[in-house]
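Every protein chain except one is present and positioned as in the full complex.
Chain IDs A, B, C, D and E follow the sequence of writing; residue 1 opens each chain.
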Amino acid sequence: MINQEQRIAIYPGSFDPLTNGHVDIIERGLKIFDKIIVAVLYNPSKNALFSVEERMEMIRKSFINHSNKENIIVDSFGGLLVDYAKQKDAVAIIRGMRAISDFESEFQMALMNRKLSRDVQTIFLMTGLRWIFISSSILKEVARFGGDISGMAPHPVKCKMKEKFPLLKDK
Amino acid sequence: MINQEQRIAIYPGSFDPLTNGHVDIIERGLKIFDKIIVAVLYNPSKNALFSVEERMEMIRKSFINHSNKENIIVDSFGGLLVDYAKQKDAVAIIRGMRAISDFESEFQMALMNRKLSRDVQTIFLMTGLRWIFISSSILKEVARFGGDISGMAPHPVKCKMKEKFPLLKDK
Amino acid sequence: MINQEQRIAIYPGSFDPLTNGHVDIIERGLKIFDKIIVAVLYNPSKNALFSVEERMEMIRKSFINHSNKENIIVDSFGGLLVDYAKQKDAVAIIRGMRAISDFESEFQMALMNRKLSRDVQTIFLMTGLRWIFISSSILKEVARFGGDISGMAPHPVKCKMKEKFPLLKDK
Amino acid sequence: MINQEQRIAIYPGSFDPLTNGHVDIIERGLKIFDKIIVAVLYNPSKNALFSVEERMEMIRKSFINHSNKENIIVDSFGGLLVDYAKQKDAVAIIRGMRAISDFESEFQMALMNRKLSRDVQTIFLMTGLRWIFISSSILKEVARFGGDISGMAPHPVKCKMKEKFPLLKDK
Amino acid sequence: MINQEQRIAIYPGSFDPLTNGHVDIIERGLKIFDKIIVAVLYNPSKNALFSVEERMEMIRKSFINHSNKENIIVDSFGGLLVDYAKQKDAVAIIRGMRAISDFESEFQMALMNRKLSRDVQTIFLMTGLRWIFISSSILKEVARFGGDISGMAPHPVKCKMKEKFPLLKDK
Partner (left out) sequence: MINQEQRIAIYPGSFDPLTNGHVDIIERGLKIFDKIIVAVLYNPSKNALFSVEERMEMIRKSFINHSNKENIIVDSFGGLLVDYAKQKDAVAIIRGMRAISDFESEFQMALMNRKLSRDVQTIFLMTGLRWIFISSSILKEVARFGGDISGMAPHPVKCKMKEKFPLLKDK
């Protein structure tokens, strides 16, 4: 009755940059799946703060001392998410939910992905209460004006943010 | 790298009675977890159509020919869900979502459960599009007036419903 | 190119009692349909303030001087709405929307009705801004404590309410 | 008691491009109204994939064999929707709803339009369940990455999309 | 430029019983208003766990050592809230919001109250993040099954709860 196959899940997103909310979802996902592929979406039409490479590097550095780091794979992808998921043999796409407004578009995207492929399903994990107010864009807005972002993002992200936002003093 | 432990999930609910939407969630859950415990909530304050025993029997009969039936356990519980989940060594509580309105109360309940125990987490699976309009209460309403419930519930549930609702002809 | 058939719509509800919001929806409906059947739902399980007969009489009296009164038919029904709609040759079911919360359950009911019958469709009309805060239950609550309900319900409803709620002075 | 006037409705939108969800709404509208004017909004500030002329042509071609095609008029407009509706003697503006999020902004727009003109009202039709996940923007995103868009848009739209997106193979 | 008048606000509710979320709102309110009247709604039609008198006593005891206790008045009321607010010379009605679903009905009630009286307005304060998942009914449900309610309600409420729910051990 022991499951011999590895259960792989994709956690796709912009991660521009990674927040503590994302870290929380990844850790929750590891309790359910054997491997989580953190997949940075390559989207040329969106104006990103960090390059895909910078974003991947920040994610990698953030988990460098993680007890379960060998089960966290950092990757990037373009094209259709379902094609990518099939190619990686993933059984699920993980999405974090912070609020209702998220749910709406997530729901539509999940329905769309199911129409495109029946082999992969979307599961929703709830972000911890402490991270409910954090998103990459709020993080960037706070940083832009020199607000304190400690407790909102992992250390490697904070370091990289300081390069971009001179107002971010040593907080 | 093969996970030796069984991953058990609880799928709690009233199941008064089981609908095809519930069946869909159970089947999705089996792609992620090794075992699903379908746990009928014993709630004396709510007016139920079927007894807990009848509900459990309908669930069992509905999966009697299922290819994965040995991994579907039908049980009942009273008391706090998190206590029950811990006792069963479950890593997750599965909830199906049909619409926004569900999400609201689910969200609150999930936060509550997390406060009561950090060892179990709630994951949300999306009901298939075809089941988005089905709930146990709608099923009962349609049956009460003799509407056609084929395609809304498994066969054993339909049989049992006919005993309760004489208007339900052989549809 | 002139449409020879009459277009009939059903406007179902509890109407316990009729409010000015309902009147508004009926008048809007008459600009689109040839006939509106105001259909009082006979629901023995719900605790109603007025009997189905009293509710029908209040509706009739409220439209007695209406310029278009011959196109407003007051009726009652039990059973499945779609069966009733088919029997009346209705092309549409009218629903008024006051707020988001309405929409949720309306949406589910509309999907359900479509599954039960493809011949009738649900259309949503928006209640006028002035009536957005009025519902039968709020009307009853205000009346119970002797609040001023003028401007919330037609005259015949106000008269009938005074019989039930002695606190309702001549306002 | 036969209504001698034609009831005309406007179905406004960007239609960049037409989807099967739009087609569904137009067909539903034809069961209620004598004529539907599909009105492509000319909005210079929005970045469109297709020109207004291309969009109108795709709509026309999509209904070329429709049994009711003489009652579907394809047009374009700029300026205020209510002015356009009055000029066309329309009794209603049709809007399709796919999800809650739509409803919110639709509601505000409908209130606004009513303030600007009391002669025209907005009615909401519910998109069929199968089209609930389709929008012009999702269609374009899927096409951009070569996903299968059959079943999401009429044939003439699919042909035109292939000119724009070389990844769209003969699916 | 110093405001000579006292600004009084009503904080109405069932408080069956008081939770830490309610305490949080009262404390926030005191930063804006000179006096807060915590007004327990006397509603004979709702099945309450505690009598109005018991609820008032729990509230009083919970603030007995509060630094600002002379500005917290505990009262009860029946009838229309706006009449009560006028009689108390209140400038505002305070409502706490925990989630979207609250907002919906709060919005309608606030509109209703404004229609009934233009002299009092409703203001919304946001419950602290820690209390977002707590409501009187969830508190009662947890207590019923012997769950740990410390950190959810003030000490006097917890004591009283133990009398009602024997499963509530000394947690």
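Just so it is clear, contacts are C-beta pairs under 8 Å (C-beta built on N, C-alpha and C of every residue); 3 or more make two chains touch, one makes a residue touch a chain.
Treat the numbers as computed from the prediction; the structure is a model and nothing was measured.
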{"item": "Interface partners of the hidden chain - shown chains only, full complex considered", "value": "A, C, D, E"}
{"item": "Hidden-chain contact residue, picked from the options E:Leu80, E:Ala110 or E:Ile134", "value": "E:Ala110"}
{"item": "Absent chain, residues of chain E that touch it", "value": "1-4, 6-7, 28, 31-34, 70-71, 91-92, 97, 100, 103-104, 107, 110-111, 114, 121-126, 128-129"}
{"item": "Residues in chain A touching the chain absent from view", "value": "98-101, 132-135, 138, 142, 145-148"}
{"item": "Missing-partner contacts on chain C, residue numbers", "value": "100, 129-130, 132-133"}
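FYI, only the chains that are shown with their structure count from here on.
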{"item": "Repeat of the C-E interface, chosen from A-B, B-D or B-E (over half of contact pairs identical by residue number)", "value": "B-E"}
{"item": "Rounded Å distance, chain C centre to chain D centre (Cα mean)", "value": "30"}
{"item": "Between chain D and chain A, distance of the C-alpha-averaged centres to the nearest whole Å", "value": "35"}
{"item": "Residues of chain A engaged with two or more neighbouring chains", "value": "100, 104, 107, 111, 129"}
{"item": "Touching chain combinations (by label order)", "value": "A-B, A-D, A-E, B-C, B-D, B-E, C-D, C-E"}
